[in-house]
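These notes concern the structure reproduced below.
Only one protein chain is missing; all other protein chains are in place.
Showing subunit A:
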């Protein structure tokens, strides 16, 4: 009986054939009369190749590799990139530990006086600001209408380090914190006539050297003194005790035009800021306060 074709081929291959021209044996592989010479790869190369195969198998056993239905094989070494990240984060936290402890224990003024600690707090505060505060105040803390710019030197509730800390820690008009800063300007829409509101708006606008109709400013001054001076002060310089804005300066929270001022007199808008002490903890709030204080408007 004749052996099957594949066996025949194997048998033929087992006979070594020497190529006449080169004197090199052939592999027995033949395509259209062209035979392959048996010039094997160098041994070091072949060994390296086998070593990579063995390494590859060992690697898939040792490390997470094979995809299964739900997840992948875990690997006997138990490696995971999440665990590695966690370890790295723990390590980073550990390296910061001594400084963060110092920030927690020292007073705000002591932190400001310590150059190294201050710089660390500014960096940490900057990072915390980007995550927690930039949504309203902007990534550069430049604010927007209704959200204060923290770079300038105009502060509703005070710009020294302790006042800034107080504002961040307990928030402004935040119901969840009993120590929150509270103030509310009444709506004058029902109290004053529309004409009076226009007059007082003209007067307030004139306080910061904006040209206004003198015919409105004179009576507006009277309206102001009767209704507004109690909180905003006789000269319009505002009051930080109750967060009353300074009306003399160049910075306007809800717009500087007479129409915008009038709208604020009729039905004032009030912003609110959450209290952060409970959420971020004392150390981070201190870092935030130092960062905001460093932006250029911080007061002594």
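Here are some notes:
The rule we apply is simple: contacts are C-beta pairs under 8 Å (C-beta built on N, C-alpha and C of every residue); 3 or more make two chains touch, one makes a residue touch a chain; residues count from 1.
The definition used in the following text is that contacts and distances are computed from a predicted model.
Look at the chain that isn't drawn here: its UniProt entry, checked against "Isoquinoline 1-oxidoreductase, beta subunit", "Cytochrome c oxidase accessory protein FixG", "ABC transporter permease" or "Sulfur carrier protein", names it "Cytochrome c oxidase accessory protein FixG". The residue touching the chain not shown here, chosen from A:154, A:177, A:213 or A:260, is A:154. Shown as candidates are A:132, A:180, A:246 or A:284; the residue that touches the absent chain is A:246.
Counting the whole complex, the residues of subunit A in touch with the unshown chain are 39-42, 112, 115, 118-119, 138-142, 149, 151-154, 246, 249-251, 294, 296-297.
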